[in-house]
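The complex appears here minus one protein chain, its other protein chains still in place.
Right after this comes subunit A.
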Amino acid sequence: MPLDHRRLHGPEDSQPPELWAARPRDAGGGEEGEESGAAPRDPCALRPLFARAGLLSQAEGSAYVELSGGTKVLCAAWGPREAAEPGGAVGAGRLLCDFRRAPFCARGARPRPGGAAEREAEREAAAALREALEPAVRLSRYPRARLVVSALLLQDGGSALAAAVSAASLALADAGVEMYDLAVGCALCRPPPGDRDASAAGPWLLQPGEAEERGSAARLTVALLPALNQVSAVLGGGRGGEPEGWAAALRLGVEGCQRLYPVLRHCLLRAARRRDGA
């Protein structure tokens, strides 16, 4: 692996201590038993979400979203700026998105910052974010300009991309960018088939936690524009079974987004009031 001269390095290779953690074999199958035997959670239950806009001083618009599973996303937005390419084609403005994961955000091994896999994953997430936000922003009002959105994931407790979509739209709205609607994100996952019934996988769960996401057979992230009732992005994959199952999951996701919408609007109103009052 080529040495990255811009960062300080420790040893070439290191492992997280969890690899050698002593497993309690005699405690009745310890953790696995607990997960499957635990009371199945309500698949449509939405966990509490905390959102706050207007907290960074250097960005024109900013937002922080925290889900009760521990996911913490901070997002900053700027715009409009002059487009970088001179003599670019006359047309609508461009939305540039950036998604970064903090090295300490995931439980387990620390990913090497600057590694190829990291950059690939970040690029994919940034593209997904752009796809979700573009329909919501009135880009035709900013010809030849660029709007910049930058998201940072501080802790991953499940549903990270969905939280980032919500935070990014809040940040854009806080920056005063004209939008058709807020894009609200919601994630779903489907646990793998249980040991007893090998054919049917479990039901789709809304807003999975980190453990549920890691052990899932299929995942889906839905971004919705609630007031217009239009889906702006769907990102998913895995072994989910028949198409009707995915359609049902999409409907569940859309419903989840509709339920989250009032929380985000309330947060924006409070931020606007705070700004006017100051």
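Please note the rule applied: contacts are C-beta pairs under 8 Å (C-beta built on N, C-alpha and C of every residue); 3 or more make two chains touch, one makes a residue touch a chain; residues count from 1.
Definition applied: contacts and distances are computed from a predicted model.
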Identity of the absent chain, which is to be given by its UniProt protein name, from "Auxin-responsive protein", "Isocitrate dehydrogenase [NAD] subunit, mitochondrial", "Thioredoxin reductase 1, cytoplasmic" or "Exosome complex component RRP43": "Exosome complex component RRP43"
Per the touch definition above, residue among A:Gly10, A:Pro48, A:Gly237 or A:Gly277 touching the missing chain: A:Gly10
Chain not shown, touching residues in subunit A: 4, 6-11, 13-22, 56-59, 62, 70, 72, 74-76, 78, 98, 100, 102-107, 109-110, 113-114, 148, 150-152, 154-157
